[in-house]
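Of the protein chains in this complex, all but one are displayed in their positions.
Every chain is named by a letter (A, B and C) in the order it is written, and numbering of its residues begins at 1.
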Amino acid sequence: MTDTQHRTPAVTDYQEVRDLTEALAEPLSAEDQTVQSMPDVSPTKWHRAHATWFFETFLLVPHLKGYQPFDPAFGYLFNSYYEALGKRHPRPDRGLITRPGVAEIGAYRAHVDTAVTHLLEATNLAPELGELILLGLHHEQQHQELLLMDIKHVLSRNPLQPGYRPLAIAAPKSPRSVHWIDHPGGLVEVGHQNDGFAFDNEGPRHRVWLYPFALADRPVTNGEWQAFMDDGGYRRPELWLSDGWAALQASGATAPLYWRCLDGSWTEFTLGGSEPLDPSRPVVHVSYYEADAFARWSAARLPTESEWEAVAAGYPVEGRGLNLDRLRPETGPAGDFGFFGDVWEWTTSAYLPYPGFRPAAGAVGEYNGKFMVGQHVLRGGSCATPAGHVRPTYRNFFPPGAQWAFSGLRLARALGGAR
Amino acid sequence: MTDTQHRTPAVTDYQEVRDLTEALAEPLSAEDQTVQSMPDVSPTKWHRAHATWFFETFLLVPHLKGYQPFDPAFGYLFNSYYEALGKRHPRPDRGLITRPGVAEIGAYRAHVDTAVTHLLEATNLAPELGELILLGLHHEQQHQELLLMDIKHVLSRNPLQPGYRPLAIAAPKSPRSVHWIDHPGGLVEVGHQNDGFAFDNEGPRHRVWLYPFALADRPVTNGEWQAFMDDGGYRRPELWLSDGWAALQASGATAPLYWRCLDGSWTEFTLGGSEPLDPSRPVVHVSYYEADAFARWSAARLPTESEWEAVAAGYPVEGRGLNLDRLRPETGPAGDFGFFGDVWEWTTSAYLPYPGFRPAAGAVGEYNGKFMVGQHVLRGGSCATPAGHVRPTYRNFFPPGAQWAFSGLRLARALGGAR
Amino acid sequence: MTDTQHRTPAVTDYQEVRDLTEALAEPLSAEDQTVQSMPDVSPTKWHRAHATWFFETFLLVPHLKGYQPFDPAFGYLFNSYYEALGKRHPRPDRGLITRPGVAEIGAYRAHVDTAVTHLLEATNLAPELGELILLGLHHEQQHQELLLMDIKHVLSRNPLQPGYRPLAIAAPKSPRSVHWIDHPGGLVEVGHQNDGFAFDNEGPRHRVWLYPFALADRPVTNGEWQAFMDDGGYRRPELWLSDGWAALQASGATAPLYWRCLDGSWTEFTLGGSEPLDPSRPVVHVSYYEADAFARWSAARLPTESEWEAVAAGYPVEGRGLNLDRLRPETGPAGDFGFFGDVWEWTTSAYLPYPGFRPAAGAVGEYNGKFMVGQHVLRGGSCATPAGHVRPTYRNFFPPGAQWAFSGLRLARALGGAR
Partner (left out) sequence: MTDTQHRTPAVTDYQEVRDLTEALAEPLSAEDQTVQSMPDVSPTKWHRAHATWFFETFLLVPHLKGYQPFDPAFGYLFNSYYEALGKRHPRPDRGLITRPGVAEIGAYRAHVDTAVTHLLEATNLAPELGELILLGLHHEQQHQELLLMDIKHVLSRNPLQPGYRPLAIAAPKSPRSVHWIDHPGGLVEVGHQNDGFAFDNEGPRHRVWLYPFALADRPVTNGEWQAFMDDGGYRRPELWLSDGWAALQASGATAPLYWRCLDGSWTEFTLGGSEPLDPSRPVVHVSYYEADAFARWSAARLPTESEWEAVAAGYPVEGRGLNLDRLRPETGPAGDFGFFGDVWEWTTSAYLPYPGFRPAAGAVGEYNGKFMVGQHVLRGGSCATPAGHVRPTYRNFFPPGAQWAFSGLRLARALGGAR
């Protein structure tokens, strides 16, 4: 979505992304794929259809001569939020759509795949169409993570606490103690370099002045979070932002979203079902309010997104990312964690346009820009983020009260005297 | 549920009722059977499970030696409102339960059917157990009608307006004009005679003083309702009860629940999908507020439940009731209607205990009595009421704003000078 | 408002009622008179203005030649619910009207009093105007009770718990134990005889069939209510109507509206401020749900309104009614209570039209009839009901969850075998 020239995806690249979506839906029954457990959540089958609608709407209808839409009504049902494309089904009502069913949505996907593959196999595909397909694949990867976040929430609301699929057993490990990575501050450059795919919100690359700071070399763990709770973390208003404290009083929460205390022991609902809490794993499903309170309790703070990027850009983007047998953040083999692929890390930065930001032209311009208010940026990617979908400049964003993303935190602190 | 001795149902009676539930679910996909479109609505598969839970809980667990519950968790999931049986899944969250799925619920039904059949085939079944089974069957019949009401609402919320199943085409007919059936008033007896099955709320039979009145010989039709609308019926506060007018302002409704005006023509969403409005059919899915306003506009009133019963008891309970090919109220072959089996008819009577009413003992006593506040009585049965499930003394009840039942109205008026 | 000829009130009658309103407002500051503590409550100054508007609108404007309305804008501000008179200020926003202030409303009252007195002093006042003035005075008396109910609620929401005015000290007494008054049942007549003023909803007088029953000779006391609470009354769902139990879970209430437990002792907020709970006084400010649960716990029931009237009509309407030094229900001098003037007593009867009921013609017809849904009838009058404003046929009404009226209860039970 930026100005650079991108490589047109190969047919196999296309198929690989599309296949992963189907693999993610595979453990889910027709019933599982239909239900919406809160307005923010979308049904699995809606994700499968919407990612397909994206290709049909932005690529096939305008650019593939003679293309016949699978069903004209789907434009209304599966448009997410593109006002420029007309009226659409209200978001909180996505769970009311029992028909089309999962089988018909499978047929929809196949119909569109045939047409896109046909385009990709053409010898002289215009570069801007290649770019649209690439955007569509990154869009679908975002929905792969959303699909996992959303079905986790759906299943969590079932008193039987069913798992999404069996996960590999992970023995608790001792996490390395935190080391602090120092940064001298000064004038740094952040934002995307135009050297590969990026969303429009990652640019333009620009200068930011930083003051000396240090960043923890790993996220906060469940064990550290328990210490916060034991020290009255959820009962002490002086640790909380005013809005956060109000949200806490309204919800009555005393722990992260998926934690439960049964007979004195804490368990965590994971995509593998309920598990005993592992103190060595990164804490996940905390809101910005919770993360900020924890940081204040720790006599530290959250980093800004520029600080995060200035440090993380020097580390390899290998991460653990999405792995169907894992699907939870975990301590790495050497008791360590990287910067990418365990939990999304809240930053103190509000989600705002970079200097000189311009949304893409046309309906696709609604992709990011119109959400730039009332949210905070998260960085780094999670255990539900598909491989190849994360980079140091990637800006994820959620409202400060959101907990259902795979969101955790990493501490920062000022270096030097005054700050 | 009353004191009389009832015939123990035959195995074939049992199977017939149970089979009808499955036949009603048959046109519905797993997706259709899972969704809850408002707190008052329950998913199809929940109805299938709950009616089964009723037999398991009240009959098999206490009375069949060695019976193993199909799944101990189902007691929590499928209890509707029996406080005496402990905590249960919240009603507004029934649509969040994707698992057990429809297949597992089918297995649950089979498991319970085997056990009940076993009991029924025993030579010396205690009469009180026969009575419990009879109650269970009438309970399941109630849920058959609820299943149809509820799935109609679910499908109506889908912008594609899919039908539940194809219905037989019914050509519009000219309804007979209304004739008034006079009643001289005086001391009458109403309530159940103890001459067959009845719910506890239908008794005891008791005396009521009536003043002379007349009752229309058929329900109000769609055509008559259109005349009400054309005369400003939904815009004239003087026609409405205060609560009804407030509800109307809040909803902005200008027609019955399932009516839509497309390009100047009215359509009605039926279980067969959207159909052109047939002026000859009984109007259906109106609230008590709407029915009361219509009656005031007609310079008439709704009957009391005693008035209704005093007249209807003299007519045959043949009705049209539930017929899978029809599933909508219709004018009869001779342009007429009976008292039973087209639409439930609102009465001005609040749903209150009859003099001397006593709920059944035990948890079953929560069946009816605890709902005796804030509701109005409807009489007569509808096109979704199973055959054999209606009698002149039957008291259905809904809150005055409810529209999703198959509810219509029949007019009454006072006879004589003063009243 | 019924057909009978009524005596035109004397100027002194008029002035007496109007003066009482001002006497009720006298202990209240401008601030007190302005605030609305919930949508059901109206500010004191609104009551003062509305009762005045009633005379201006229904009497002076149509019938006094040359009358100039005090302020044309008041028609919008002080119309309560008469749709026939056009748009009006929304009820929940009555507390937003800081201007006109209390002084201007005093001037409004004087302006209207001058004009009404002028009419009353005319030698040949048409009887129908005399009847309108009589209606206006009874209307104002209703608002005198509402004023006290409402200001009690306003003051109760102040953490300082200020009293409305100092009340005479009442030493606790021992209430007489309950005696049961038997009634043989049969065909009785209830409703107003047309032998004096009555609201339209009290007629027509009509026959009702009663079964033998007994009625307690006094209301339930605070002490008896404490026994109910001590026996788990607020924790046992089997005692409650389903809607009542839901309301209880939502509110978390464990006692009547104005009770508070401080350091283990119960206090009651009265118009004299907070007082230690007196077990001998009638319990007051309970909802229909609470009254019904108490009756079930007592193995009794509430009476119907016909039962209540059939008995109470034989007792003197002397009662204790509104007395500025008392303003709370109390045990009488001989440890007894009457049927009138301590607490309004909930009945099981829904508030519905009597057979042959016809509202008065014109806008005044909105007075009662349009509220005949979703409410229950209370009988008897309270310590806040002005003298001369109660009779055996008087029907007060509130929704089943309402608590801010001076509402209590009296038990009934069936006599004889079957019922």
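Assume a contact is a pair of C-beta atoms (placed from the backbone, for glycine too) under 8 Å apart; a residue touches a chain by one contact, two chains touch by 3 or more.
Since the model is a prediction, treat every value here as computed from it, not as a measurement.
Taking every chain of the complex into account, the omitted one touches A, C.
Among C:V102, C:V284, C:A350 or C:V373, only C:V102 touches the chain left out of the display. Annotation: of A:A23, A:V61 or A:A84, A:A84 touches the absent chain (contact as defined above). In the full complex, chain A touches the hidden chain at residues 81, 83-84, 187, 204, 206-209, 211, 237-238, 240-245, 288-289, 292, 348-350, 352-353, 355-356, 366, 370-374, 376, 400, 414, 418-419. Against the chain not shown here, chain C presents residues 29-35, 37, 45, 73, 76-77, 89, 93, 95-99, 101-102, 154-155, 157-160, 162.
In this section, only the chains that are shown with their structure count from here on.
Rounded to whole angstrom units, the spacing between the C-alpha centres of chain A and chain B is 47.
The geometric centre of chain A is 59 Å away from that of chain C, both derived from CA atoms.
Chain centres here are Cα averages; for chain B and chain C they lie 37 Å apart. Along chain A, no residue makes contact with two or more other chains.
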